[in-house]
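Shown here: the complex without one of its protein chains, the others still in place.
Should a chain be cited, it is by its letter among A and B, assigned in written order, with residues numbered from 1 in that chain.
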Amino acid sequence: MSGAAPAYSLRELRERYGGEVIGDADLRVSRVATLENAGPDAIAFFANPRYLRHLQTTRAAAVILGPDARDAATVPRIVCENPYAYFARVSALLNPVRGTEPGVHATAQVHPEARVHRGAEVGPFAVIERGAQVGDGAVIGASSYLGEAVRVGEDTRLYAGVTIYARCVIGDRTVIHSGAVIGADGFGIAFDRDRWVKVPQVGAVRIGNDVEIGANTTIDRGAIDDTVIEDGVKLDNQIQIAHNVHVGAHTAIAACTGIAGSVRIGRYCRIGGLVGIAGHVEIADNVEISGHTGVTRSIEQAGAYSGVYPFEPNRAWRQNAAQVRHLAQMAKRIAALEDAIDRLRSES
Amino acid sequence: MSGAAPAYSLRELRERYGGEVIGDADLRVSRVATLENAGPDAIAFFANPRYLRHLQTTRAAAVILGPDARDAATVPRIVCENPYAYFARVSALLNPVRGTEPGVHATAQVHPEARVHRGAEVGPFAVIERGAQVGDGAVIGASSYLGEAVRVGEDTRLYAGVTIYARCVIGDRTVIHSGAVIGADGFGIAFDRDRWVKVPQVGAVRIGNDVEIGANTTIDRGAIDDTVIEDGVKLDNQIQIAHNVHVGAHTAIAACTGIAGSVRIGRYCRIGGLVGIAGHVEIADNVEISGHTGVTRSIEQAGAYSGVYPFEPNRAWRQNAAQVRHLAQMAKRIAALEDAIDRLRSES
Partner (left out) sequence: MSGAAPAYSLRELRERYGGEVIGDADLRVSRVATLENAGPDAIAFFANPRYLRHLQTTRAAAVILGPDARDAATVPRIVCENPYAYFARVSALLNPVRGTEPGVHATAQVHPEARVHRGAEVGPFAVIERGAQVGDGAVIGASSYLGEAVRVGEDTRLYAGVTIYARCVIGDRTVIHSGAVIGADGFGIAFDRDRWVKVPQVGAVRIGNDVEIGANTTIDRGAIDDTVIEDGVKLDNQIQIAHNVHVGAHTAIAACTGIAGSVRIGRYCRIGGLVGIAGHVEIADNVEISGHTGVTRSIEQAGAYSGVYPFEPNRAWRQNAAQVRHLAQMAKRIAALEDAIDRLRSES
């Protein structure tokens, strides 16, 4: 979210982030924009060929693009290997995050045995229970809740309305958006005769450094051992991570995905939205899973995996989906036909 | 939610909303009920043929129904073109919403540079940051949070525990339910060498008039331009709308659906629950999508679309689902059989 926007010349950007400047290096930009909606003080980026026509008509002052596209634009431009990542850095420069304003709001309830670093910011109506610790530069948003013995690292930011249950640990420079619930009880129930018996969830959640957790995402505490989110993991909104899941470093997961208990996900995986992963499954490093896929078995090889029934106009879908129920029978009929053909051939 | 229920005669209802009264027009009703559970002071409606038997045995004082069913009941009744919409209006009349009680609760934290209309109501523990504006007749529920420069229109109602991030704009007469988070950062990350770099999300969210947003729904702010929800859109609970999505006016979306970044949805669409729509897809006006469908390509024609694997008893499903993995091979075997038949025929 932007504060007052400073301005930088293309030369200054090159000095900070590298790349090659083509055109007027003294040209200054003060904000980012899309190719389509840019005004004359803005810098845009080009990374998706689908928007080539916007590149050619953009009113942006300057554009960031890759070597392949260096001649596809006429405006001043920065050519670099990874335009999207370059743009991310320029945008962060032009849109500095509001800094921490140290101090505890008068209305916040901080237990006398909690330790809040004097460089931390605690918003109105926040509750910090006994034994909790908040590091230097951290921000605890309005109406957030830190249970007993929770630890929040340095420069970590909790937006308004985040809940962290007792004994969970959050690393440094991590961002947690509103409505996220970290450390609620895992869904541990044992069926006994005629009713469910609750299995106490005595583990916690450990979240690493440089993690981002989206709005209304839930991460349950472990049943016995801890649920673990390693460094650099990026979680979108409304993701559910069940007890004792382990997510490897730098894995990114899109919104609405549900991960069942004791799943182990490798490093550098990319998982789409609305994916379901069944309990106890193990997923290797560098696995990519398309949105809406149901993963019911372990994946041992890096690579891309998919599984979603393709959509169709309703009438076609009804006819094709009806045949799904006859697939096993169709396979048998085909085999029988092959036999019949063989016999006819041998007779003729 | 109902307050004290007034009573109206069928004649009065006809004067307000039209339709034809059959039977005693002076009969008064004071509350709505289902056909099945109605008591003698209640008015019910009949719109779904599945409940015909309940129509014939209802103890309701009166019933609202369509022209086709005018003779299917013997109780006093109102015949109209759209019984469900008619019922909605009668129910709103009999169950007036609790009015706004103007004033700011003593515990609320309103920044001195925020502007709250004196006709607005702000509940306990609400936080309203610098530069935010709240219109006449609006209600900001308990423990809700309005970030810097947020604007909330007239007669808009936020229930308890709604979070609106900085600079988002909400129109008039819009309703937002508890736990909804509007304007959290979109999931913008660029992979660079060995880690993800955050792309600042500098757009906002603009929500129109007469919108309804369900509990725990999340709508992310735009990466650069804004995320837009047009007038009259109705969103159920636990929907995820990613950055830069555009939802056209009067579209309705059922619960748990996830819409990825930069999707553009037309006007008057009806989208079922647990639907996933992939990034950058465009959907025309008047499209209907069945629940649980994964939409991976743009839909250019109005109409109904579906895509969900039909469920079956476990054993049958296991046999049929196994064949899904051989579909491409089955298609080849069928083609080979057709060739063989052709050859045999030409030989015989």
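One rule holds in what follows: contacts are C-beta pairs under 8 Å (C-beta built on N, C-alpha and C of every residue); 3 or more make two chains touch, one makes a residue touch a chain.
No experiment lies behind these values; they were computed from the predicted model shown.
A.B. asks: For the chain not shown, which residue from B:V63, B:C256 or B:I283 touches it across the whole complex?
C.D. replies: Result: among the candidates, B:C256 touches the missing chain.
A.B. asks: For the chain left out of this view, which of A:R16, A:R98 or A:H280 touches it?
C.D. replies: Checking each option in A:R16, A:R98 or A:H280, the one touching the absent chain turns out to be A:H280.
A.B. asks: Looking beyond the chains shown, say which of A:Y8, A:Y159 or A:Y309 touches the absent one.
C.D. replies: A:Y309
A.B. asks: Can you list, in ascending order, the chain A residues touching the missing chain?
C.D. replies: 107, 109, 125, 127, 143, 145, 147, 161, 163, 165-167, 179, 181, 184-185, 187-192, 194-202, 216, 218, 220-221, 224-225, 238, 240, 242, 256, 258, 260, 274, 276, 278, 280, 289-290, 293-296, 303-310, 312, 316, 319-324, 326-327, 330, 333-334, 337, 340-341, 344, 347-348
A.B. asks: Can you list where chain B touches the absent chain?
C.D. replies: Chain B touches the missing chain through residues 1-2, 31-34, 37, 50, 82, 84-85, 87-89, 91-92, 95, 97, 105, 107, 123-125, 141-143, 159-161, 175, 177-179, 210, 212, 214-216, 232, 234, 236-238, 250, 252, 254-256, 273-274, 291-292, 308-314, 317-318, 321-322, 324-328, 330-331, 334, 337-338, 341, 344-345, 348.
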